[in-house]
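And now, subunit A:
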Amino acid sequence: MSSSLLSVINLTKKYGDFYANTDVNLNVKEGSIHGVIGPNGAGKTTLFNSLAGSTKPSSGKIIFDGQNIEHLEQYDRPILGIGRSFQVTSLFPDLTALENLRLASQAQEPARGFVFWHGITRKGFGQRRALHMLHRLGLDKQAQTPIKALSHGQQRILEVGMALMSEPSLLLLDEPTSGMGVDDIPQMINLLKQLREECTILLIEHNIRLVTEVCDQVTVLQAGKVISEGTPLEVSQDEKVKTAYLGEGI
Partner candidate 1 sequence: MIKLKKAIILASSMFLSLTSYAQAKDVTIYGVSSESGAFANFGKQGSKGLKLAVDAADDAAGMKFNYSIIDSESNAGKAARKVKAAISKSDARYFIGSTLSSTALAVGKEVDKAGGIYINGSGADEITGTQCNKAMFRWSAPTYGAVNASLIPVLDLHPEIKRVYTITPDYVFGEAMLNNAKIILKKRGIELVGNSYHSLKEKEFSGYLSQAMATKADLLLVLNFGSLATNTLLQADSFGMKDKMQILLVWSSGLDHFRTLTPKVAEGIYFGSQYWHEDESPANKAFVALSREKLKETPNYPMAHYYQMTKLLIDSMNATKSADPDAIRKHLEGLEYDGLTGREFINAENHQVEKYFYLLQGKKASEMKDPDNYANIISKAKYFLPANETGCKM
Partner candidate 2 sequence: MQNTTPFKTYAMGLIAFVILLPLLIHSQVLATEILIFAMAAIGCNLLLGYSGLLSFGQSLFFGGGAYAASILSINFDVSLLTVIGFTLIVGIALAVLVGFFSIRRQGIYFVMITLAFGQLGYYAAFLAEDFTGGEDGLLDVPRVALKLPFLPDVHFDTDISFYILTSVLFVLSVMLMQLVVNSPFGSVLQAIRQNENRAEAIGYRVKLYKIAIFAFSGAITALSGALYALMLNFAPLSNIDIEISETILFMCVLGGLGSIFGSIVGAAVFLLASDFLSELWPRWMLILGFLVILVMLYARGGLWASLMIMLERAKEILGIKEKHNV
């Protein structure tokens, strides 16, 4: 178990009488890519939000790197080394690509954000690291382009880049290919394969092709509960999973 970077133990989340997650258990091994799949309404997003900190679980534990984190605020988690992306692109639309990444980098040193007595032009404040990231994402030319003028694919890639600026040891990706054209998906798969060298990834995905191609481990949720777990191959042969996806048209 020492190789588990993230452990979720008996995680339950209820809204009123409705149980969005019931006793979910999950182990993400260090250095792996772990997928969470399930039909619509299975509780994937709720689980994701509990991990990222935008909602608090009703009960259960989340252990990251040996530390209980379920009570921590969303803004504390990037600093611990958990980065997240959003299913629907969520950037700062009027700011440039460079400024978006710079802000994400600046956030790593919380005190810096309160510096009000001089401009951003001085060293530090993430300018250089943001340029590096742009280069890595292949978006050098778009450095000074406002986000709203970027293509959808470029925005999706930048979305992942934002999460990477905190140099996370765990990257949470919420449907990274959502809304992407079929042609762009291989580019995302490449990016993910590159990333596994530097961090552990947990992703929620609808696109089964992506999951089978890149994931080491897959957890399947249905109606808020874990119904199956294993390698992509094992899972795809599980009868329960097949029934769950029946009519969903994989």
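Everything that follows uses one rule, which is that a contact is a pair of C-beta atoms (placed from the backbone, for glycine too) under 8 Å apart; a residue touches a chain by one contact, two chains touch by 3 or more; residues count from 1.
The candidates came about this way: all candidates are chains of the complex that A comes from, given by their letters.
Owing to the predicted nature of the structure, the values given are computational and were not obtained by experimental measurement.
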### Message
Which numbered candidate touches subunit A here in the complex: 1 or 2?
### Response
2
### Task
Give every residue of subunit A touching candidate 2 within the complex, in rising order.
52, 54, 73-79, 84, 86, 90-96, 99, 102-104, 106-108, 110, 112-121, 125, 162, 165-166
